[in-house]
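All protein chains but one are shown in place.
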Amino acid sequence: MRIAVFRKAHFNAAHRLHIKDWSDEKNEKVFGVCSNRYYHGHNYELEVKVIGEVDPITGMVIDLKVLKDIIEEKIEKRFDHRNLNEEIEEFKNLNPTTENLCFVIWKILRATLDEKFELFVRLYETPRNYVEYPA
Amino acid sequence: MRIAVFRKAHFNAAHRLHIKDWSDEKNEKVFGVCSNRYYHGHNYELEVKVIGEVDPITGMVIDLKVLKDIIEEKIEKRFDHRNLNEEIEEFKNLNPTTENLCFVIWKILRATLDEKFELFVRLYETPRNYVEYPA
Amino acid sequence: MRIAVFRKAHFNAAHRLHIKDWSDEKNEKVFGVCSNRYYHGHNYELEVKVIGEVDPITGMVIDLKVLKDIIEEKIEKRFDHRNLNEEIEEFKNLNPTTENLCFVIWKILRATLDEKFELFVRLYETPRNYVEYPA
Amino acid sequence: MRIAVFRKAHFNAAHRLHIKDWSDEKNEKVFGVCSNRYYHGHNYELEVKVIGEVDPITGMVIDLKVLKDIIEEKIEKRFDHRNLNEEIEEFKNLNPTTENLCFVIWKILRATLDEKFELFVRLYETPRNYVEYPA
Amino acid sequence: MRIAVFRKAHFNAAHRLHIKDWSDEKNEKVFGVCSNRYYHGHNYELEVKVIGEVDPITGMVIDLKVLKDIIEEKIEKRFDHRNLNEEIEEFKNLNPTTENLCFVIWKILRATLDEKFELFVRLYETPRNYVEYPA
Partner (left out) sequence: MRIAVFRKAHFNAAHRLHIKDWSDEKNEKVFGVCSNRYYHGHNYELEVKVIGEVDPITGMVIDLKVLKDIIEEKIEKRFDHRNLNEEIEEFKNLNPTTENLCFVIWKILRATLDEKFELFVRLYETPRNYVEYPA
């Protein structure tokens, strides 16, 4: 019996949309106020979905305390109260859009979780704008 | 890399469930209070999901400001503060159920969005009743 | 020991902002799309707050099942799936703004609840617009 | 035209994670505070998703009042204000994890709903922990 | 400058409404399913409101991390995953209604917080039923 389990988490971070190879004018033209050089920020809400077989004894796909601890250790501790552009290695040469941040988080969790699990990540930048990977 | 991006919007409208070919008695029997001839109304919440390739330069599937503007122009301006039965062309001979309204919105957005994008629409009539197309 | 207890309820209704003594032009000028003659509608969310002494035996201010039944009987059954302008006696000559609707609901509940209780009503027209009486 | 319709419901129940074949020590080691012998409890939120063809006359997949009544009769009446371990037949020899409870609910609804409908159940144990079947 | 600061927390617990001096029949008659002898449970949501002077240097009424730690230590650790009737000293002879639980929490926090602060506690038993002390 395959089932999906979900765990929510959150972190607060600063960022700006900015492509280093572009001029300031082009960044501002394409990204508008989102490219403000002094940054702005968000309360990111994260939804991690793990699909797997239910263990017939324990009745669980994965211990949610274990999943919670993985998310805290690998994601929240790393991104919370950080500036994505300035302090997160993956964004040194990558624009920190919600799409890219979602994919970066997915890769980190994918490398941590057992291969037997399918993994999906949904990331809310605001309650009205969010993304999901894989689609 | 394919990813899904979501944008939420909302509009307030009046409607009644009513099939013109049916007698008032049959409408009331099938649809109950929802067929009240003086109408009732809802705060409709709309979730638009667009799946596409992430642009490797900008890191975006679609500029969410562009998507927001499309939804405002094509959906919110057209349906907000309207009576679906009386004022919306598509419902002149179509029962304005949440299912039909969701499909009408999907068709409008589908005709506007580039074909390279997949499109899904979720429509909340109330926080407890909602539909999604395609399923 | 005085304590406040809250109970939430909801109903869906149609309305338009419209003052009968005014011309259509003046109604439209003052109330804009809210005065649309074909109506629009809302999912109204209602929060009823009752303050009273905690009964030292039962540990309750008021049985919340009783309060729930009063709200259902006096408010939800009367307003749900109705057109406020056309079907609700109190709005025959009263503009159905959220302020007036909140006060009408407060009066109905005030007449039903024991005088020993203080009563406050908060009414959400949308998640972003709401009122509270008494202030 | 196939579309998905959703209906939300809720119930409050007590439970503990506990496997009868295991010692108390093993239960506590694996499930921690969730295995507390005096139980704890949750406000379970239930989301039922039904996929089917939209009836071309009524414009509905299924009458949501009918779906609401099925959920009330088969799920809410049966689980609300109950102790899952002590009072629910299905958990006499089954650990009442969210995964197992979700599957039990799915089976009950599957046996009630017409075969022409696809059925999915999402169950929230808390706003941060939830599961979905089928995945 | 006096300002109010709020902090939210939550815990999951089992309980039943039950007065020891009453017969089972009377308990069931007055409290209905809430008196089920096998218990039921809730995800309690707690809102703590502290009013005080803003420190002119730090710009804070109280360090919210300190307030968060107090709530965790004194409330969440004590009530989470517990049976209020069976395991919480204060309810040995007190009916664990939301009113009484709110007051018990207020007393614990009041004894911990500096006297210079005003304190209010709001406790949600469900999203639709909640109480606040003092009123």
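Each chain gets a letter, A, B, C, D and E, in the order it is written, and its residues are counted from 1.
In this section, a residue touches a chain if its C-beta (ideal position, glycine included) is under 8 Å from a C-beta of that chain, and two chains touch if they have at least 3 such contacts.
Just so we're clear, the structure is a prediction, and the values are computed from it rather than from any experiment.
Seen in the complete assembly, the chain not on display touches A, C, E. Listed by residue number, the positions of subunit A touching the unshown chain are 10, 12-15, 33-34, 36, 38-43, 80-83, 86-87, 126-127. Within the entire complex, the positions of subunit C that touch the omitted partner chain are 19, 30, 32, 94-100, 102-103, 127-135. Where subunit E meets the omitted chain, the residues involved are 1-9, 51, 54, 57-61, 64-65, 118.
Convention: only the chains that are shown with their structure count from here on.
Chains touching both subunit B and subunit C: none. Which listed pair repeats A-D comes down to matching contact pairs by residue number; over half match for A-B among B-C, A-B or D-E.
Every chain gets a centre from its CA atoms, and the centre nearest the mean of all protein CA atoms is that of D. Between the CA-based centres of subunit A and subunit E the separation comes to 34 Å, rounded to the whole angstrom. Among all residues of subunit B, those that touch two or more other chains are 127.
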